[in-house]
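One protein chain omitted, others in place.
Moving on to chain A:
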Amino acid sequence: MIPVPFDYQRPSTVDEAVRALSEAGEDGKVLAGGQSLIPMLRLRLSTPGALIDLGGITQLRGIRQDGDDLLIGAMTPHADVLASPLVRRYVPLLARATATVADRQVRHLGTIGGSLAHADPAGDLPAVAVALDATMRIVGPEGRRDVPAADFFVDYLTTALGPADVLVGVRFPAHEGWGSHYEKFQRMAQAWALVGVAAAVRRENGTIVEARVALTNMGPVPVRARAVELALTGAPATADAVGSAAGSAGEGTRPTSDLTASAAYRSHLATVLTGRAVSAAAGIG
């Protein structure tokens, strides 16, 4: 279908983008790749009066090292994340999750910042950000601020971003040497996750010494599986120990029932998939 008419701006700096958003007020919407927004515009589910396209701000695209962290510009396409040796080395969990995002075409147009700011509960990257304690760098009318991933995702399709805020980048702490896995369960090959589990594990000899686990689509925002992490920490890297820890995966979750799955089935999947994700991350059988 055809979207309702809107103004379109393509600023070349972040400051210009913030100014344009301030002027547009509640009517403004950021376009950051458009892989979710444009279908919503076409179905007239979203009817902004002004689109501010970040595609012209070249400094928002790129991946670089900053001390122990990796800084990824918000407008970096998924395909660039996937191709990055830095990501593969320091944040392999992000690479694994990004590889499951939609299809090749979407991965070349969609961006990491767009995906995080859209905050779809079925999106794959929010759980990775939460699992790894990533930090969102935001620029708004009041200047710059950093928000931890755990505080960034507020509710269904809702983040800590204000109407004139721009997500400019994501800072991922390096997890070099950690085992990681993103276990995604979907009905169709290129569909959203019914449930997804992001897991990163640090092993020393036969013991899991640190674990980070977060769940996709088990509530309106990604859920950090703290009970699972606690049970895993110090546990032997065995199938039994992992299976037992995974039993707590449903704690603190609020899965929905919809056309694609019931809440009860999602809860069951969370347990099974957590076991699989952690086992794969820990290199078990």
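By our rule, contacts are C-beta pairs under 8 Å (C-beta built on N, C-alpha and C of every residue); 3 or more make two chains touch, one makes a residue touch a chain; residues count from 1.
Definition applied: contacts and distances are computed from a predicted model.
Set against the options "MaoC-like domain-containing protein", "Molybdopterin-dependent oxidoreductase", "ABC transporter permease" or "Peptide/nickel transport system ATP-binding protein", the UniProt name belonging to the omitted chain is "Molybdopterin-dependent oxidoreductase".
Which of A:82, A:174 or A:272 touches the hidden chain is settled by the complete complex: it is A:272.
Shown as candidates are A:105, A:158 or A:262; the residue that touches the absent chain is A:262. Residues of chain A that touch the chain left out of the display are 1-2, 4-5, 43, 185, 187-191, 194, 259-262, 265, 268-269, 272-273.
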